[in-house]
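A short write-up of the structure that comes next.
Only one protein chain is missing; all other protein chains are in place.
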Amino acid sequence: MARVLLFGRLADQAGWRERSIDAGDLATLRSALAADDAVLGEALAGPGVQVAVDKALVRGEAILAAGTEVAFLPPMSGG
Amino acid sequence: MARVLLFGRLADQAGWRERSIDAGDLATLRSALAADDAVLGEALAGPGVQVAVDKALVRGEAILAAGTEVAFLPPMSGG
Amino acid sequence: MIVTLTDQPFEPGALVTAFCADRQETGAVATFVGLARAEAGAAAALELEAYPGFTDAAIGEVAQAAIERFKLHDVRIVHRIGRIAPGEAVVFVATAAGHRREAFEACDFLMDYLKSRAPFWKKEHCPDGARWIEPTDRDRTDAERWD
Partner (left out) sequence: MIVTLTDQPFEPGALVTAFCADRQETGAVATFVGLARAEAGAAAALELEAYPGFTDAAIGEVAQAAIERFKLHDVRIVHRIGRIAPGEAVVFVATAAGHRREAFEACDFLMDYLKSRAPFWKKEHCPDGARWIEPTDRDRTDAERWD
């Protein structure tokens, strides 16, 4: 189970901020999220959305161990 | 009588900071000061020394009414 | 160097007092306080979201880079998160250096980073609804001065 976090407009779009999802890698996780909510799936793949795995930014694929935290970060606005 | 004020190194050189001197204009005042202390007279005419009459900078000659404040200002150092 | 994210109002003056205390080599302390503009009641309330553990770590890395780049003695950063009322302090940055040029430039550099690139998500609550906002062109231009 990965702990999935959504921030900013992604959380508003999805209607949730945190959810546990069973997925062994990032691609599987993305598919599970898109199967549940196609609009969210598209938003997560949208321009400028970054992914952090256990608080480190990753590009492309990542293996997700049990308890891994995956955060989807829309473009950052600054403070 | 003009009230004469010295600042910075000029006061240290003269050994006084404030003195009343009878003079109707700046040239007379400078002569009186130089007659009393030739080294000071030279310092007051030295490069970068400015004169303020009643707290306004003046260049060249100035008439001194009774009670006028004349300040000799060595080069300013900033704070 | 300390970076704090807080969802509670904070007092910039108290931070300045603590930051200036007991310094030996420091001749210059520059600070910046960003306030949520009140604009006579017309202002939108501001909501800032951070990713705790990620946002503060990212800011800390940039603060450390500033310490090295500008030869700082110390940095203090406090940033509000959550809902911020008009007139309240949003951000505080203090930099300590031997001389003023380094203190000013580092404070300016850190503010440009915080306002344009730091991992926050900003929402404005207006009478007609809420919207997520992006950095302004000026924020981007300011930040690019340091690249």
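Labels for the chains are A, B and C, by order of writing; each one numbers its residues from 1.
Heads up, the rule we're going with is that contacts are C-beta pairs under 8 Å (C-beta built on N, C-alpha and C of every residue); 3 or more make two chains touch, one makes a residue touch a chain.
These numbers come from a predicted model, not from an experiment.
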Whole complex considered, the hidden chain contacts B, C
Out of C:Leu5, C:Val29 or C:Val62, the sole contact with the unshown chain comes from C:Val29
On subunit C, the omitted chain is touched by residues 11-18, 20, 22-40, 87, 89, 98-101, 103-104, 107-108, 111, 115, 138, 142
Residue list for subunit B contacting the dropped chain reads 5, 7-9, 12, 52, 55, 71, 73-79
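By definition in this document, only the chains that are shown with their structure count from here on.
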CA centroids of subunit A and subunit B: separation to the nearest Å works out as 77
Subunit B and subunit C have mean C-alpha positions lying a whole-number Å distance apart equal to 50
Between subunit A and subunit C, the Cα-mean centres are separated in Å by 27
Among subunit B residues, those touching two or more other chains are none
Expected list for subunit C, residues touching two or more other chains, is none
